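The other protein chains are all here in position, but one chain of the complex has been omitted.
For reference, chains read A, B and C in written order, and residue numbers begin at 1 within each chain.
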Amino acid sequence: MIAASFDYSAPETLADALRVLSDDPEAKILAGGQSLIPIMKLRLSIPSQVVDLGGIIDLHAIAEEEGIIRIGSMTTHEQVEHSELLSEKCPLLVAAASGIGDVQVRNRGTIGGSVAHADPAADYPAALQALDAKVKVVSSAGEKIIPIDEFIVDALTTALEPDEIITEIHVPTESTGIGTAYETIVQPASGYAIVGVAARIGLSEGNISFARVGITGVGSKAYRALAVEKALEGQPAKDDTYGIASRVAAEGVEALEDLHASSEYRAHLATVFTCRAIAAAAGRAQ
Amino acid sequence: MQRAIKVTVNGKEYEREVEPRMLLVHFLREELGLTGTHIGCETTVCGACTVMLEGHTVKSCTVLAVQANGKNLETIESVASDGDLHPIQEGFWNEHGLQCGFCTPGMIMSVKQLLGDNPNPSRDEIRHAIEGNLCRCTGYQHIVKSVESAAKAMVQE
Amino acid sequence: MKIKGQQTLTTPREQVWEALLDPGVLARALPGCQALDPVGENHYKIRMKLALAAVQGLFEGKILLQDVQPPNNYKLHIEGAGKVGFVNGEGHFHLEKLSDVETVVHYEGDVRIGGMIASVGQRLMDMTSKMMIRKFFVSLKEILSEQ
Partner (left out) sequence: MATTTTPTTKGFVGKRVRRTEDPRLITGTATYVDDVTRPGMLYAAVLRSPYASARISSISIEKAASLPGVSAVYTGEDVKAVGPVPCAGSMPTLRVPHHKILAQDRVYYVGHPVAAVVAIDRYVAQDAVDQIEVEYEPTECVADPEKALESDAVRVHPEYDDNVAFTFHAEGGDTDAAFAAADVVVSERVTVPRLAPSPMETRGVVAEYDEGTEELLVYSSTQIPHLLKTQLAVQLSLPENHVRVIAPEVGGGFGSKCNVWAEEALTCFAAMDLKQPIKWIENRRESINVVAHGRGHVDHLEMAASKDGTITALRFKILQDIGGHHQLLTPIIPTLAVIMIPGLYKIKNFTADLTGVFTNLPPTDLYRGAGRPEATYVLERVVDKLADKLEMDPAELRLKNFPAADEFPFETATGLSYDSGDYAKAFNIALENVGYDSFLKKQEKARSKGRLLGLGISTYGEVCAFGPSPALPAGGWESATVRVEATGKVTVMSGASPHGQGGETAYSQLAADALGVPMEDVVVIHGDTGKVHWGVGTFGSRGTAIGGTAVHLALEDIVAKGKKYAAHILNASLDSIQFNQGIFSSNEVEEKLTFQELALEAAVAQKLPPDTEPGLSATRFFEPPNFAFPFGAHICTVEVDGDTGQVEILRYIAVDDIGNVINPMLVDGQLHGGVAQGLGPAFLEEVVFSEDGQLLTGTFMDYAIPKAKDMPWIESERTVTPSPVNPLGAKGVGEAGTIGSLPAFVNAVVDALSHMGVEHIDIPMTPQKVWNLINERSQS
């Protein structure tokens, strides 16, 4: 398990990094490397050049501004997990981050890398879907802000062009009265989610006034369970409601199948963990 | 396509020319002769290759040596000082936290991180913290006891 | 790995049939196809670069069209091998005339993957094949709409 040869650059500014990318269309961006390096070691990826973003200090910050939290793309899962700002104002993202891989992987893996890799079993996308997050990408032509739903196109496929770099992930500051939860069942070997459900539930006088549900692992990309959200909104906050609404968690989704979970089992788990996530989130909203 | 890198490992500075594809674990083992760090799975699962990079544990089979340029590294060889074992090492020794010993250096590095962050972990917290380190010999029970024993000793120190 | 599904195209059946047997169309619609060269009747040499974000593999092989019964049925046999492993498969295509301007393409097949990619990437196989089929039909629709 040894990578094929490649060239390496470690630009110190975003502009330099963008220049390398536009000069070399076969170059690959290296963020935390927790997905890319294993693939390269299997020679399933043979880039001409690896552009290491580790030296670009600007990409590491977490900052809040006008109800939006901007998370630098090179922020590690560990930094998200232990961010006081996020714990207080976006606990859902913290919950998702703390479930990724293991300590060593969280110390190294980055939110930008995870989003760019778009693994259908990754934890972040469920939370980002539920949070209506946005992805800021920059190229030499300028910058774009892309809603997460449009950014992740398909399994391992995003709207990111080869000459673009993700610089920030934007998530909203959680409103008061909203409870959140991330519930997951993982594949025992890899630790990847078989199903992961992120829920944000707002209550008003015992009824559900706001619902966002993001689901990862089930389909070829993480998705918002709109039917579940619709079935929740305006309904009384009680177990029956959650159970009924969760039944449509995987409706219309072509559930994936692998050694560890059939599509039927995945679709079923989606309903179970959706129900659990909603119940936990609603419990926290009260 | 060699790259010059400069790293500090266990307090000592090294300058070497390496291929960009060289993994940090191979760099440590073969360029610097620090063979205490092991290679177990090569897919970022088993944690035998765990070292500290800038004070954080990483799996050195999933880090390129060039990524460590300018950085500070600690390996198992630095854990004992001047022949005195670290309380974590004592804990593993006293509580039989190892058998074949192959996973042990990585395991000790992960425990070092854990006890640095949480001096009094519960058994569940210990198991959670070593999720990224596989051991095929012990069934983990004596490792958990080793960590408890080390935590106790370190608090008393 | 079994694959089964259907796609409805707003194109008359004969036109879909022609497209599906046209090497030029196949070369454009097959995801990652870099070359499709005829070597005999219904027999082509193919070179494909399969790329999913950072994951990529170069495969060379052949495509055989068998039991060709215009404009209803044919069987597609594909064999490809590369450094990372190999892919073999058979697919049965059945074209159902829904109306004069609508056709349903039913497909059913078995794909076998071997070598290194099978041993390390089984998690990605189902999603990859599903995605390739999606991409194939998206391109096919695009090509048909140009015609």
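The definition used in the following text is that a contact is a pair of C-beta atoms (placed from the backbone, for glycine too) under 8 Å apart; a residue touches a chain by one contact, two chains touch by 3 or more.
Since the structure is predicted, the reported quantities are computational estimates derived from the model, not experimental observations.
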item: Chains on display which the left-out chain touches in the complete complex; value: A, B, C
item: Per the touch definition above, residue among B:22, B:53, B:66 or B:151 touching the missing chain; value: B:22
item: Given B:4, B:80 or B:155, the one touching the chain that is not displayed; value: B:80
item: Candidates B:34, B:65, B:115 or B:151 - the one touching the absent chain; value: B:34
item: Touch list for subunit C against the chain that is not drawn; value: 83, 85-86, 112-116, 118-120, 122-123
item: Hidden partner interface residues of subunit A, rising order; value: 1-2, 4-5, 43, 185, 187-190, 259-262, 265, 268-269, 272
item: Interface residues of subunit B (partner: the chain not displayed); value: 19, 21-22, 26, 29, 34-43, 45-46, 48, 75-77, 79-80, 85, 89, 92-96, 98-105, 108, 123-124, 126-128, 130-131, 133-144, 149
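To be clear about the criterion, only the chains that are shown with their structure count from here on.
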item: Chain separated most widely from subunit B, comparing mean CA positions; value: C
item: Cα-centroid distance, subunit A relative to subunit B, in whole angstrom; value: 29
item: CA centroid of subunit A to CA centroid of subunit C, Å; value: 31
item: Between subunit B and subunit C, centroid-to-centroid distance (C-alpha), Å; value: 48
item: Numbers and ranges of subunit C residues touching at least 2 other chains; value: 120
item: Subunit A residues counted as touching two or more neighbouring chains; value: 40, 190
item: Complex contact set, residues of subunit A against subunit B; value: 1-8, 10, 30, 33-34, 37-38, 40-41, 50, 52, 54, 78, 101-105, 107-108, 189-191
item: Subunit A-touching residues of subunit C, taken from the complex the two chains share; value: 52-57, 83-84, 116-117, 120-128, 130-131, 134
item: Complex interface listing, subunit A residues touching subunit C; value: 28, 35-36, 39-40, 42-47, 116-118, 120-121, 154-158, 187, 190, 192, 220, 254, 256-260
